[in-house]
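Structure in structure tokens, see below.
A single protein chain has been omitted; all remaining protein chains appear in their positions.
Here the chain labels run A and B in written order, and each chain numbers its own residues starting at 1.
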Amino acid sequence: MKTKFFRQISNIYIGMIFIYLYLPIFIVVVYSFNKSMAGTEWMGFTMDWYRKLFKDLNVIIAFKNSLTIAIVSTVISSIIGTIGAVGLYKYNFKGKNLVEGLLDITIVIPEVIMGIALLMYFSQMRFPLGIGTLVLSHTTFSIPFVFIVVKSRLAGFDSSIEDAAMDLGASRFKVFTSIILPLILPGILSGAMIAFVLSFDDVIINFFVSGPESTTLPIKIFSMLRFGLSPEINALCTLMLLITFGILIMVQFIKTMGTKKV
Amino acid sequence: MKKNPFKILILGITSVCFIFALSACSIQSKPTSDNSEKVVNLFTWANYVPDSVVNEFEKQTGIKVNYSNFSTNEEMLAKLQASRGSEYDVVICSDYIIEVMGKQKNILMQPIDKAKIPNYKNVDPQFLNQVYDKGNKYSMPYTLGSQMIVYNSEKVNFPIRGYKDLWNPALKNSLVLVDDPRIVLGMTLKKLGYSMNETDSKKLDQAKQDLLKLKPNVKVLDADTPHNSLINGDTTVGFMYGSQASAAVKANPKFKIVYPEEGMNAEEDNFIIPIKAPHKENAEKFINFMLDGKISNEATTANEYVNTNKAAKKYMSKEYLNNRAVFIPDSELKRAERFRDVGSATKTYDLIWSEFKQR
Partner (left out) sequence: MSSRSETPVVKNTVKRRIPNFEKSFFILPISGWMIFFMAVPILYIIFISFLQRGINGGIDVIFSLENYKRIFSPLYLRIFLDSVSIAFTTTLCTLFLGYPFAYLVAKIPKRFRILAVMLIIIPFWTNSLIRTYAWMILMSTGGLINNVLIKMGLISEPLKMLYTYGAVLVGMIYALFPFMVLPLYTSIEKIEGIFIDAAKDLGANPLKAFLTVTLPLTMPGIIAGCILVFIPSLGLFYICVLMGGSKVMLIGNLIKNQFLVSRDWPFGAAVSIIMMIAILVIIGISIKLLGKKIHLEVF
């Protein structure tokens, strides 16, 4: 009938979009096993790149750095961005326009300028360049993204629920944790995922603000281009995908187990 | 009572952030200040110094190499300027940027003590005492790069001998060039018989008109992997660095290499030591190591650039000597022109490049 047709169309649509999303991923994975180093010819199956990857300390350290920086900056920016979104949504205060302006500018500013400006800033303050400065910079550019997503989730929020809860004796803190927080949780998670992607993939700001002992993965990859992108990186990405999928499946499994018990 | 949860929360968050910031900074502040530390911070293109060479240095001297990367000379300069010449011990960069750095008010490089670098005598004299650093006060040559024409002889049915052939209308939408204003403009200027470092505005305008005529032929501009579009069949003729041309020919032996008859460009990459390098002695040891003949040959065989070390010649393989992309005869090198900074004409070059891209 009409709804069955509609459901089929929607399934096809979702399927096609997922194909679009995963087509390059498929290529990345397949080519991690390709014997050829450059070019697109398939020259035979090999696990050499994986072996090379495990011996390549530079790439592994860069990867570890990127992951650490991404996780830490995502956590901090999610906290600050969420709290700020709630605050700027509910309250007015003297410098509100300034703060919102700064948030907007941070999103709009070209990365090259932000990188150079931050570097000079850290240099003037004698901050040693390293993982610390990278985390601080990434947090700075991620906060506005979390802010926007959470704020859009808050839009239309009915504050009478809050008032009712307080009338019934809940403290403001409890109101925040048991009413507001659960409501905006999908917003926080979306913002956090965006922040993670931004941080993990960043090249330009990383370049300026990192020190000699804190290379990140995107910089390493980007500068490998001059001499040819090694399929080692494909191997690395494939492994990352495997691990993430593995975690996802585990989580899903635990969830379904949990509901089954109940 | 009701205030407490908030207070605790704020205190908690701020102290976590504070502790974190402190610990992150303290992790970093130790390594970079100690000169007797067994570390050397290298800053250059990725894979430019091969892994095998790095490992050998580490084994021989026990000094760990922190290999940081940049993709262009100007990026390197921006970073060096903004950090005021500290952080890195050895930088490998190109000649024209060394010329720029040498002219600055606050020089970011420090003079290299040749007494500490005995292998300096191995460098081929034809690459020394160049205009960008007379007397080699600040720099010592590593390799030489040059650009050349590569084309698919199966798809192109007329002989290509020089830059002017790239303007042939038969090559519509089939060229790949390096995405660099100096290289592309330089090739146009050379075609017109002018210098690659031309500053005369009339001549530059002429070059601009000529360059705009080339645009319809250009399919791809690629700074890093121009050989890929040749190999994939998206383009049939390319103008690119020797190492890239070599990669193309290795992938398809039907590709032919041409040294443009109007004259080539040669770009020397050199070692320099930034003025506030944290580990100066280790930097000197590293440079001396790299100027050893055997090591030099190992490096250029891997990165496929032109070798500048006369002590390396006896180690060179037949394959290297026969590779036209990599072993360029002295006759060509002698008439090759070097890029130099064009001073205030840089704005004009930038404008021409922007217009070229907009066409």
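As a convention for this text, contacts are C-beta pairs under 8 Å (C-beta built on N, C-alpha and C of every residue); 3 or more make two chains touch, one makes a residue touch a chain.
Values in this document were obtained by computation on a predicted structure and should not be read as measured data.
**Student:** Identify the residue among A:Ile109, A:Ile161 or A:Leu181 that touches the chain left out of the display.
**Tutor:** Residue touching the absent chain, from the options given: A:Ile109.
**Student:** Of A:Lys35, A:Lys55 or A:Lys90, which one is in contact with the hidden chain?
**Tutor:** Candidates A:Lys35, A:Lys55 or A:Lys90; residue touching the omitted chain: A:Lys90.
**Student:** What chain A residues would touch the chain not displayed?
**Tutor:** 10, 13-14, 17-18, 20-25, 27-28, 31, 40, 79-81, 83-84, 86-88, 90-91, 93, 95, 98-100, 102-114, 116-118, 120-121, 136-137, 139-140, 143, 145, 147-149, 151-153, 155-156, 167, 172, 183, 186-187, 190, 193-194, 196-197, 200-201, 203, 217-218, 221-222, 225, 229, 233-234, 237, 240-241, 244-245, 248, 252, 255-256, 259
**Student:** List the chain B residues touching the unshown chain?
**Tutor:** Counting over the whole complex, chain B touches the hidden chain at residues 2-3, 6, 9-10, 13, 72, 74-75, 77-78, 100, 103-105, 176, 179, 181, 215, 218-223, 228-229, 231-234, 341, 343-344, 346-347, 349-351, 353-355, 357-358.
In this text, only the chains that are shown with their structure count from here on.
**Student:** Need the CA-centroid distance for the pair chain A / chain B, whole Å please.
**Tutor:** 33
**Student:** Considering only the defined contacts, which chain A positions touch chain B in the complex?
**Tutor:** 38-40, 56, 58, 72, 76, 79, 116, 119-120, 123, 127-132, 135-136, 171-173, 207-208, 210-215, 219-220, 222-229
**Student:** Inside the complex, what are the residues of chain B that reach chain A?
**Tutor:** My answer: residues 2, 5-6, 9, 13, 17, 20-21, 24-25, 27-29, 31-32, 41, 43, 45-48, 51, 66-71, 75, 78-79, 82-84, 87-88, 224-225, 227-228, 231-232, 243, 247, 251, 303.
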